[in-house]
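All protein chains but one are shown at their positions in the complex.
And then chain A:
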Amino acid sequence: MSPMNALEISHLTKRYGLNIAVDDLSLSIKKGEFFGFLGKNGAGKSTTINAITGIARFDEGAINVFGVDVVKDYRNARKLVGLAPQEFNIDIFASPRKILHFMGGFYGMSRTIREPRINELLKRFDLESHAEKEFGMLSGGLKRRVLLARAMVHDPELLILDEPTAGVDVELRHELWGYLQELNEAGKTIILTSHYLEEVELLCSRIAIINKGKLVAIGDKSEFTSGGKRLEHRYLELTRDDVDNKTTK
């Protein structure tokens, strides 16, 4: 494995009973990449993300984050990863400040390190005036910001964003794009899943498409948009139900 790989997935398989959610998936993501991970609902994107982050167990294969095995050395692997999930998997009665405070603590951050980091994130995501409100009382856009701040609290090297702009208004979406680009330019590796393909086209340098649990295409963005095609057209071609799923590069 290359030491430069932020993520290396080898022959990942995850079954739910007789259903194969992820089928022998292998891919690697280089350090510093902004990587688009695309697929239809139920294609296996979230299952793959859950396997990387420890939310789900997997049946076969191996996953390494910056060379650290996510099963054998899960503590160190999880410190390297931050996840902003699609669902609001959060204590809805807690305030953003408390959510960040507890999350930082779970990652082993001492109070003296945690507090300034929390203040920095509240400011960065314009959450200061909402810091003491209940999460459940916040608007959809504010909730998304809290999830992003929570994913960033321990300053992870690999940031996984599962539909981070779902339900977010245009202004905030543009603001988030700017912030994500800043993070990427600062050296953070980012994996983005999104159904807004123009967002992926704008932000990502490399893209993978998964269909029915199998990787059907992976390559530089230019390879998907060559010949004047839009990413959306290529995506639709590759995820059609009648397409024979063989990985293309």
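The rule is short, and it goes like this: a contact is a pair of C-beta atoms (placed from the backbone, for glycine too) under 8 Å apart; a residue touches a chain by one contact, two chains touch by 3 or more; residues count from 1.
By definition in this document, contacts and distances are computed from a predicted model.
S.K.: UniProt name of the unshown chain, from "Monovalent cation/H+ antiporter subunit D", "Protocatechuate 4,5-dioxygenase subunit alpha", "ATP-binding cassette domain-containing protein" or "Transport permease protein"?
M.R.: In UniProt, the chain that is not shown appears as "Transport permease protein".
S.K.: Considering the whole complex, which of A:45, A:78, A:130 or A:206 touches the chain not shown?
M.R.: Within the whole complex, the residue contacting the unshown chain is A:78.
S.K.: Any idea which of A:20, A:62, A:90 or A:131 touches the chain not displayed?
M.R.: Missing-chain contact among the listed residues: A:90.
S.K.: Tell me which stretches of chain A touch the chain missing from the display.
M.R.: 16, 47, 50, 53-57, 72-76, 78-79, 81, 83, 85, 87, 89-93, 98, 101-110, 150
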